[in-house]
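Selected chains from the complex are presented in situ; the others are not included.
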Amino acid sequence: MDRIGIEERIKDLSCLRAENMYLKDFLLTWDKTDDEIAAVFEVAEILRGMRESNISSKAFDSGLGISLFRDNSTRTRFSYASALNLLGLKDQDLDEGKSQIAHGETVRETANMISFMADVIGIRDDMYIGKGHTYMKNVAKAVEEGYRDGVLEQRPTLVNLQCDIDHPTQSMADTLHLINHFGGVENLKGKKIAMTWAYSPSYGKPLSVPQGIIGLLTRFGMNVSLAHPEGYEVMPEVEAIAAKNSANSGGSFVKTNSMADAFKDADIVYPKSWAPFSAMEKRTDLYGAGDFDGIKTLEKELLAQNAKHTDWECTEELMKTTKNAEALYMHCLPADITDVSCKQGEVAASVFDRYRVPLYKEASFKPYIIAAMIFTSKFKNPSEKLMEMLKRDRNRIL
Amino acid sequence: MDRIGIEERIKDLSCLRAENMYLKDFLLTWDKTDDEIAAVFEVAEILRGMRESNISSKAFDSGLGISLFRDNSTRTRFSYASALNLLGLKDQDLDEGKSQIAHGETVRETANMISFMADVIGIRDDMYIGKGHTYMKNVAKAVEEGYRDGVLEQRPTLVNLQCDIDHPTQSMADTLHLINHFGGVENLKGKKIAMTWAYSPSYGKPLSVPQGIIGLLTRFGMNVSLAHPEGYEVMPEVEAIAAKNSANSGGSFVKTNSMADAFKDADIVYPKSWAPFSAMEKRTDLYGAGDFDGIKTLEKELLAQNAKHTDWECTEELMKTTKNAEALYMHCLPADITDVSCKQGEVAASVFDRYRVPLYKEASFKPYIIAAMIFTSKFKNPSEKLMEMLKRDRNRIL
């Protein structure tokens, strides 16, 4: 995208009503209006274009972006740090091992103590059903109060880097990948996507990816088919949102227990393992009760349950049944690849290899999506500020 | 504070003799003149004002601030990183676990090896009596020599982020909180502060907070009452400084073994647990001798000793005995709150809750105090440079 293209994009952006994102958190895609979702896509594309044209998009001269990860993560960590750096913010990680939280400090106190110079707080907490989203709301409440009480000179905004309910940075990056692949959001209308469970020898994978996908893609008039074996249901609340979305958008949302049904004539397939919602609820209770033997037993049960569905694999045979046998294969990575990362996994090696480049491109959108979420929450008039950065004579690299 | 207010503050600052802080370390408040202490407060307020007015206070285009923490810490880590970021420096942590120190490298060598591009070195070493401050002096000597010998192109300055003797960033932040609360440093004159020990179920808390408080607040003509049970004496050298300060400032410094005496008619109360000086000396020797059984025994003894003084708690009853029953409650946080963070602790939950907002504000001054300590040590004429930053047209956020 050249300067002209960027300017046009900025003009498009200025027609979207995004001002209500100002100083708001980005926790769930379904909390945002269609215009707001569209604005994030626009800003992401503009920031990417600016970087590709060596135009600095540093909107902050100084400032911190706190990261709070309850789980290890390379990609999310790098995507978040990249997004912050692109905007001129510095990442500051709250390693709870190192932190006073271990010394019995409350969320409320910590949230304020780390936020005196925080512009953004990125949180990843996807381990326990019913916990992650609640935790983010508590942090948001704490900094809201801190700002109101004059403790914080500004209100840092939160970005959900994955919780137990939604994974907005993933689902938005996936969608932007689709928009680019099919040449525009309008071309998603009527396309069939198979969001299906797939077998993995590992256990307890979060539900936030399938939930994020059905909660978002149903907004674009797509025919979303959610497939999984019995017992691998996702959260009913999110299914309800998907149903509502598809009704509004003129698409459809169907559930099936057959991977083949879902793949049949699909334009896009997204086969990925996840744990059963009910089992994750049970695990959360067991953790709460500190019942570690119970957890071990549960894990064994779940792995045994998984093992009954090793046939849920994205094979060449299944791919042949998709639209023109050339559906776009998607995954949030890393995938469990049969005979590569494990003996039997989510996808056949030949399928994965054929889609390696699109898969990497899919992932490449995430840093820009995160940056766009931050940008829209920190500037009341994003298009004005983007134009300002475009006009000032400042290269990213000398 | 608006631009006008900031300019006035800068003019006030220009009347203070702070030039001798240039290229000097900030290790103990009592090493600094009254003008120098005042200058740090002024710079802190100015930097805060600039941030609140979205004026960039980036004084460094690049440069590193090394952090060397001998102990875990969220707040100090974040405060230091925030201060560095505010000035345009990047924090670089020397994790001694990861470092060659483990491979028997000397302090002298390490200090030089990490300082080739260091502008500042922040050290927190409060674990062992007689060690922390000495360690800082050794590091300072090493970089001083490195600079003299042409190894380092500049002399990085040290900031004491807490040692065994003093905790200047805490005591200065506490004092700036008092200055703001009472509407000016002149209003501290004649105010009574109760710096008292309080019961905690944990053991070996540093003495640097009470020592820092009596060593600093006695300079402002305050009536400082240090209260603790017998056996919880602080370092005599610091008591001597407090006595000398109060004589000079026209205040008073009294010691008592009664929490009630200290609280009586106090304007400010600072109840906080600490370990007995003599016990910390013994522990240091035991560590030196590698006598870990001895340490375990000592810890047991100390916890038993603490347990004799569970009545040293900041209760509503005690608060009623303070000036107009509305003394300002202070704490460096995190506090041991009865029935919240522990069964019995330093303060009653209702007292702590009532003062939560002032407590958070108290903490909010620390990043600015650290930034001010750095600023006064890196610029010979701080007021001139601050005016320069005020005049240049540069926002923190676009």
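Should a chain be cited, it is by its letter among A and B, assigned in written order, with residues numbered from 1 in that chain.
Throughout what follows, contacts are C-beta pairs under 8 Å (C-beta built on N, C-alpha and C of every residue); 3 or more make two chains touch, one makes a residue touch a chain.
Just so you know, these numbers come straight off a predicted model, no measurement behind them.
Visitor: Please state: how many copies of the shared sequence does the complete assembly contain, given 2 in place?
Guide: In total, this homomeric complex is built from 3 copies.
Definition applied: only the chains that are shown with their structure count from here on.
Visitor: Given a C-alpha superposition of subunit A onto subunit B, how large is the rotation in degrees, taken in steps of 5?
Guide: Subunit A sits rotated relative to subunit B by 120 degrees.
Visitor: Between subunit A and subunit B, what distance separates the C-alpha centroids? Give it in angstrom.
Guide: A distance of 41 Å separates the two centres.
Visitor: Using the touch definition up top, name the residues of subunit B that touch subunit A in the complex.
Guide: Answer in residue numbers: 48, 51-52, 56-58, 72-75, 77-79, 81-82, 85-86, 88, 90, 333-334, 340-342, 357, 360-361, 363-364, 366-367, 394-398.
Visitor: Under the definition above, what is the set of subunit A residues touching subunit B in their complex?
Guide: 59-64, 90, 92, 94, 98-106, 109-110, 112-114, 116-117, 119, 146, 149-153, 378-379, 385, 388-389
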